[in-house]
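First the structure, in the form of structure tokens, and then the observations on it.
Excluded from the complex is one protein chain; the other protein chains are retained at their positions.
Chain IDs A, B and C follow the sequence of writing; residue 1 opens each chain.
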Amino acid sequence: MLHALVGIKQVPDTTNIRIDPETGSLIRQGVPTIINPYDAHAVAAAVEWKRKLGGKITVITMGPPAAVSALQECIEMGADKGILVSDRKFSGADTLATSYVLAEAIKKIHEEDPIDLIFFGKQAIDGDTAQVGPGVAVRLGYPLITYAVNIREVNLEEGYALIERKTELRNEIIKTTLPAAMTCEKEIAEIPYAALPDLIASLRYKPQVWTADEPVAYDIAQIGLKGSPTMVFKTGTPVQHEPGELIKAAGTSLDKAVDLVLNKIMEHASGAPLIGGKK
Amino acid sequence: MSKQTKIPQEELPEVYIDDILMSIKYFTDEQEFHLAIKDTDTCVRCVDKPCINFCPVGAYRLQEGGTVQIAVQSCIECGTCRVLCPPNNVSWKYPRGGFGVAYKFG
Amino acid sequence: MSRRFWVFIEQEEGKIHPVAGELLGVARRLAGEIADELKQKNETAVVEGILVGHEVDDLAQEAIRLGAERVYQVDAPEFKYYLNRPYTEALKTLVKKYKPEVFLIGATTMGRDLAGAVATSLKTGLTADCTQLEMGEARGTNKKLLLATRPAFGGNVIATIVCKDHLPQMATVRPRVFDASPVNKKARGEVIKEKIKVTPDMLNAQVVEFITNQASAIKLEYADVIVSGGRGLGSPKGFELIKALADELGGVVGSSRACVDAGWISYDHQVGQTGKTVRPKLYIAAGISGAIQHKVGMQDSDFILAINRDPSAPIFSVATVGLVGDLYEIIPALIKKIHASKNKGGQA
Partner (left out) sequence: MSSKKIQFDVIVVGAGLAGSTAAAVAARNGLNTAVIERGQQPGGKNFFGGAVYTHALQEIYPDLWDRNPPLERPVTETGFWFMSKDGMVKATVQGGKLNNDPIDAYVALRARFDSWWADQAKSEGAFIIPKTLVEEFIYQDGKVVGVKTDRPQGDVYAPVVIICEGVNNLLTQKLGLIDHDIRPAATALGVKQLISLPAETINARLGLPSNEHGLAISVMGDVSMGMAGLGFLYTAEKAISLGVGVTLEALRKSGVKPYELLQRYLNHPAVAPLIEGGQLMEYGAHLIPEGGWKEMPRLYTDGVMVAGDAATMVNALHWEGTNMAIIAGQQAGLTAVEAHRQGDFSSKTLSAYQAGLKERFVMKDLYQYRNLSRFLDSHPEFMDIYPTFLNDALGMFFSGFGKPKKRLYKDILRTLTSRRPLLKVVGDLVSFGRTIIGI
């Protein structure tokens, strides 16, 4: 029987973020929070393997109380249990402090019910750091497989898994002992369309809430702002470039405009050889 | 009945609808399309092809050979095409639960 | 005493990843930024490369030519292929031994896999995917720190991050964000070989098979010419036209996120915050509106030609030249003229 653990994060939907032109700050109104898309695929992959091998899936997240809805969504997809690690004392955590909190919680879960495989999304779309998954793996001393695109085999009897991951040059198959941790690309599995009873169960589901004191007594020096070596020094909006020249290219002006543009490219440093001009 | 007839195009500003659609949030269903042209030849025979114009997100696009293609992922489920397609050639249903347009403000 | 600015020399199959050269250039600049301050304390700053692999002596010399003043080389069969735990162990051990001030790693697949693990084992801070790096004073400290600036929230915000009380200050940097410093063929430097003990448990995960990946053959980051299409193409078929122009220019095809989301083209073509950062000599954006997440990925290209029907499209704000009109008229005209001009150029 497989015991898979999935670490997820609730994030603002960055595809729809807007900036207040006056203050330069994020306009939060109208920005829905969603389960980090990569994490959703990680959950889907865990569910696929639970269906194949039998067993169960525990999902964990660190976040504000509202993150309950992200855990419910995992239950909807087929996870069995959700744990929300939530406490004001955790706020201000960077990736190092977050990986500490999650790793300690996972140790606790593992004590009671040994874990075979840990799934994360490859990165969260709000921070894009891709550090928490690797950080947790290191803290637990588990082999780490990042950018996983396909799980070929999970062999619980012999205690190994074959996982395909993506690298710059090619894909590679990793054979790893279990337990192991992986971070997942979207290709890893398609999000299932839940049956109605599962959806209804998820809407009624209340995840466990763990605090900074119970059931894991956290070292206060390693959590929240205190446990975070990095801090945000300042924020701003990206620098706007000077706009270039606009040329109308329609009807009779089309030919001229195209000539003009090609000339400009030729004149520009290193542009000429690209379009057949002299070096 | 309305005496209204065709309005000359030059009285209207040109609008780049794709940019405007960037303001809309969608949960795109990659596994199932909720709209389809029932019969491609019917579109070829349809002279006016008003769908190219009346769709408020410009999802109906004229293709070479006079066929019409639907950019289903930009559909906002208003129902205009279902009601207005002259040969009633659009197979129209709502996207699966949770998919499709998700207005942030409404 | 010298302050060490470290760069991870990423290599695979006997080749140094270009990002290493870019990072050595940055490290030299950063070292220069605190040189005066150090002089008063009788200290110096030194740029050093960390090279891990098997039979990579040549690469150590190359790293020196690329700007490293000294290279620490870990060379053993266990390091022939990249594996997270042995590599993490190597970097961790070296950091503990030499205590560098700053450690830069490329934000590549390998670098990102490695950096998070190393930072966590060292319990220090790591800022990922930086786009600007400088040495500067942060509030409440009287020494210069690494100010690491990176985009967040899909490129809508930039945040500058410091790591005040922990060393090394670690950052990953995307390829093509910085210029590589010029290769100095005469450069000489010291290579120090280091031994790292690899225990069997570090080899619990092993590569058992390689699969050549078609998609990763598209090298957007290092292409000289990129022709990208956006939603304005109207349909996936539009990429045929984009491809034709790219072929004419000897370039590669890029895409905005919208087209990737719509399934018109694969993710490997995506330029932007959630795709690739590119800096070609010529970037042509056709039918791309220019959402911020796209612009941050291409705005540093040498020459940007934007083609869009809407004169108010935000893409024009980063374009060197903008053509307002129908891309289906403009691109065929471009192809024709470039073709003609190339033939002429060939005769000359």
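FYI, a residue touches a chain if its C-beta (ideal position, glycine included) is under 8 Å from a C-beta of that chain, and two chains touch if they have at least 3 such contacts.
What you see is a predicted model; the values in this text were computed from it and never measured.
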| item | value |
| --- | --- |
| Which displayed chains the hidden chain touches across the whole complex | A, B |
| Among B:46, B:62 or B:101, the residue in touch with the chain that has been omitted | B:101 |
| Of A:2, A:93 or A:199, the one touching the omitted chain in the full complex | A:199 |
| For chain B, the residues touching the chain missing from this view | 1-7, 9, 11-15, 17, 20-21, 23-24, 27, 50, 53-58, 76-80, 82-84, 93-98, 100-106 |
| Chain A, residues in touch with the chain not shown (by the definition above) | 18, 21-22, 27, 30, 32, 193-197, 199-200, 203 |
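Basically, only the chains that are shown with their structure count from here on.
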| item | value |
| --- | --- |
| Most distant chain from chain B by Cα centroid | C |
| Higher-contact pair (C-beta pairs counted), A-C versus A-B | A-C |
| Chain centre separation (chain B, chain C; CA means) in Å | 41 |
| Intercentroid distance (Cα basis), chain B paired with chain A, Å | 34 |
| Multi-partner residues of chain A (at least 2 other chains) | 15 |
| Junction residues of chain C - those touching two or more other chains | none |
| Residue ranges of chain C in contact with chain A within the complex | 12-13, 17, 82, 84-85, 88, 108-110, 112-113, 115-117, 119-121, 123-129, 138-139, 147, 151-166, 201, 204-213, 216, 224-225, 249-251, 273-274, 281-282, 292, 295-296, 299, 302-305, 307, 311, 316-326, 329-330, 333-334, 337-338, 341-346, 348 |
| In the complex with chain C, residue positions of chain A that touch it | 12, 14-15, 17-19, 26, 94-96, 99, 125-135, 137-139, 141, 143-147, 162, 164, 166-177, 180, 228-238, 240-241, 243-250, 254-255, 257-259, 261-262, 264-265, 268-271, 274-278 |
| Contact set on chain B toward chain A in their complex | 25, 31, 96, 102, 104-105 |
